[in-house]
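Handing you a structure now.
We show some of the complex, not the whole, and keep each chain where it was.
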Amino acid sequence: MEFLVRTENRLPNDTPADIRDQLRKGERERATELREAGVLRRLWRVPGRNATIGLYEAEDPAALHDAPVSLPMWKWMDVTVEALATHPQEKKG
Amino acid sequence: MEFLVRTENRLPNDTPADIRDQLRKGERERATELREAGVLRRLWRVPGRNATIGLYEAEDPAALHDAPVSLPMWKWMDVTVEALATHPQEKKG
Amino acid sequence: MEFLVRTENRLPNDTPADIRDQLRKGERERATELREAGVLRRLWRVPGRNATIGLYEAEDPAALHDAPVSLPMWKWMDVTVEALATHPQEKKG
Amino acid sequence: MEFLVRTENRLPNDTPADIRDQLRKGERERATELREAGVLRRLWRVPGRNATIGLYEAEDPAALHDAPVSLPMWKWMDVTVEALATHPQEKKG
């Protein structure tokens, strides 16, 4: 099943540059893993903000939960999840 | 997977009594079927309102969607659904 | 560019069945055209509601505007649109 | 009577790991006690967040109040409580 996942990044502005860089690097690496695992399907930026909208796929909400939680930035993120129902127009075939 | 489902009933106040009674009867019958099918697990009233909170279980959001939609009152209801993730404390055993 | 488009269908409940059916048929046909034109990329249902979330692609907001407006149900829909920025992770390649 | 209890955990991100672990351990122990006492009936995670939704049972709102307040994390939690009315469909029998 698919989920729409919004994140707002609240990492404090006074985080030292090296920690910030390390977190960003870890973030990209984990995102790549989630893509390769078929969990993270699409990712967009909310224009003007340090925020994203992602399309995720997971077996159930508990499995979905594990995806953003596995991101190194998670504990500074405000995450909201919306479960999506497959539309009949897309079920056929 | 489980879902928290809120309904607000907006049936117009000038609905004739016989139609209203028929809808309520159909509502109870369909709710009974959903209980017997293991889809409707619990149902509460929001005190003071013509509104309910229900705990539903369904295979995925598309399957969940079919449950409230099958209620005779559905087209007069404002329904909001929240997907719940199993908590690790309840996963064990 | 891509857009996230939410629709809430407010077609009155007392719309005659034949008009409703005709509108739904027109809706499906227009949606198919929009898919074939590469404008409507994905479509989901908001579980429990007569509402959808769609992923659209259009040249600019004015072009995007024309897509939901072309749906036969549009004048009964509450539509909200969110412009999405391509994420750098997806730009590469 | 039953209550729907939402919690958002606001424990600061810079809480030392040992204090965090101790709090989590205390949290699990107290939750187990509340389950055994028949106060905490069900517990879910809000997917993607450090947040929960719980179904509690207590004699009255003052007794309910004592349950989340007894959790070691309580003073960092934003808690909202909703009193539920038994639905007539569940009263019978």
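The first chain written gets the first letter, and so on, giving A, B, C and D; residue counts start at 1 in each chain.
Heads up, the rule we're going with is that contacts are C-beta pairs under 8 Å (C-beta built on N, C-alpha and C of every residue); 3 or more make two chains touch, one makes a residue touch a chain.
None of these values were measured; they are calculated from a predicted model.
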item	value
With 4 chains placed, the number the full structure-file assembly comprises	10
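Here, only the chains that are shown with their structure count from here on.
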item	value
Separation of chain B from chain D, taking each centre as the mean of its C-alpha atoms, in whole Å	24
Length of the line joining the C-alpha centres of chain A and chain D, rounded to whole Å	27
Contacts with 2+ other chains: residues of chain C	45-47
Graph class of chain-chain contacts, one of line, ring, star, complete, other	other
Pairs of chains found to touch, sorted by chain label	A-B, A-C, A-D, B-C, B-D
Residues of chain B touching chain C in the complex	3, 5, 61-62, 64-65, 68-69, 75-76, 79-81, 83
Residues of chain C that touch chain A when the two form their complex	2, 4, 28, 31-32, 42-47, 52-53, 55, 82-90
Chain D to chain A touching residues, read off their complex	13, 45-50
